[in-house]
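All protein chains but one are shown at their positions in the complex.
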Amino acid sequence: MLARVQASFDRQGMMTTLGVAVTAVERGKVWMSLGHDERFTQQHGFLHAGAVASVLDTACGYAAFSVMPPEAAVLTATYTVNLLAPAAGERFTITGEVVRAGRTLVVCRGEAFTDADTRPFAVMQATMTAVYGKAGISG
Amino acid sequence: MLARVQASFDRQGMMTTLGVAVTAVERGKVWMSLGHDERFTQQHGFLHAGAVASVLDTACGYAAFSVMPPEAAVLTATYTVNLLAPAAGERFTITGEVVRAGRTLVVCRGEAFTDADTRPFAVMQATMTAVYGKAGISG
Amino acid sequence: MLARVQASFDRQGMMTTLGVAVTAVERGKVWMSLGHDERFTQQHGFLHAGAVASVLDTACGYAAFSVMPPEAAVLTATYTVNLLAPAAGERFTITGEVVRAGRTLVVCRGEAFTDADTRPFAVMQATMTAVYGKAGISG
Partner (left out) sequence: MLARVQASFDRQGMMTTLGVAVTAVERGKVWMSLGHDERFTQQHGFLHAGAVASVLDTACGYAAFSVMPPEAAVLTATYTVNLLAPAAGERFTITGEVVRAGRTLVVCRGEAFTDADTRPFAVMQATMTAVYGKAGISG
């Protein structure tokens, strides 16, 4: 499963560009890690919420993918992200976890942490779609 | 107002890195433009939803900023994005528009378009916060 | 189409109990009407956001239903509602409109208005699912 997630992840230009690493994968839960990067800041100098949301979305997507049948591909249908505090820190841990999975829709929650705080600085509620048999879409 | 938006925008490393341009600003509405970029793709080769959502979020943020008092800074509290189709195209137009503004919270809608389609391929509903008198936070 | 929407609507105990009426249906757009009711207030005496959200959800659901194939049933997957002002008034107009429809997912927007204001006091972004061939689920 880790191999399947890693193979798909490695095809994501954006994750490579952001310097994100998959640190652990369980059935239904994924951990990722990223660092502060001057190239991806917002106007106040913190890591841009868009970068954080991208990784939360990706972590939720792979959490969903990890419980889908092998022939399914995963797409994000919609997510809601709450930004609770600035992404102030050097290194961030991002998790995605399945809340409940149907055949087509899988609902996940994501959380983003700095090293210095056990409370998340961003949380996500995401709806992922399993896509079956669509040409050119896998992983 | 355009100058205020542009000045804040120019301090966002992420917008520069994504190659985003502010194409127009009215009171309560902002237009932005970005192009396809191999560095920001997802696993199927399309522009990553995270990149699209980042620009939608930014367009909504500046739409909100454009109706706030001059002393306010803008932060994103939360947004919901729906991804209706892949970001398939070379060039994308992203808009953000104020739905209704209070003193503290401003609610906006964003839409993302490819050149080839009048229907949006992504839509956002965002809640922005005006921040007053917080040291180090402006724009 | 109006008949199909009305027939399904009439089976919703909650819409009857809330006193909601379908006032118009077009392909992709639905208008509903409800009045202030002491039985459905929140702690400050205004109509409860939950009542408003229920009608917004229903209007979005039928807007989606109106563009689905006849054999499909409609279920709400997820929605985000922003409450922009209290539901202060005697009579409210609620609209639901399709933004973009796929075979399985249909994304809609809803707006709620009082008689006294052209700006919405609540807005919704909703994701509806078409369900095919599920026993006991129609309309």
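Letters A, B and C name the chains as they come in the text, with residue numbers starting at 1 for each one.
Going forward, a contact is a pair of C-beta atoms (placed from the backbone, for glycine too) under 8 Å apart; a residue touches a chain by one contact, two chains touch by 3 or more.
Every value quoted in this text rests on a predicted model; they were computed, and no experiment measured them.
Spell out the interface residues on subunit B facing the chain that's missing from view.
On the side of subunit B, residues 77-78, 80, 104-105, 107, 127, 129 touch the unshown chain.
With the missing chain put back, which residues of subunit C would touch it? List them for me.
8-9, 11-14, 16-17, 38-44, 48-51, 53-55, 57-58, 73, 75-83, 136-139
Which residue numbers on subunit A touch the omitted chain?
Against the left-out chain, subunit A lists 80, 82, 84-85, 99-100, 102, 107, 109, 119-120, 123-125, 127.
Keep in mind that, in the parts below, only the chains that are shown with their structure count from here on.
Compare the two sides of the subunit A and subunit C interface and say whether they are made mostly of the same residue numbers, over half shared, or of different ones.
same
If you average the Cα atoms per chain, which one ends up farthest from subunit A?
The most remote chain is C.
Rounded to the nearest whole Å, what is the centre-to-centre distance of subunit B and subunit C, using the mean of the C-alpha atoms as each centre?
Going by mean C-alpha positions, subunit B sits 28 Å from subunit C.
Averaged over CA atoms, how far is the centre of subunit A from the centre of subunit B? Could you give it in whole Å?
Their C-alpha centroids are separated by 20 Å.
Could you give the separation in Å between the centres of subunit A and subunit C, each centre being the mean of its C-alpha atoms?
About 31 Å, centre to centre.
What parts of subunit B, by residue number, touch at least two of the other chains?
Residues 80, 82 of subunit B each touch two or more of the other chains.
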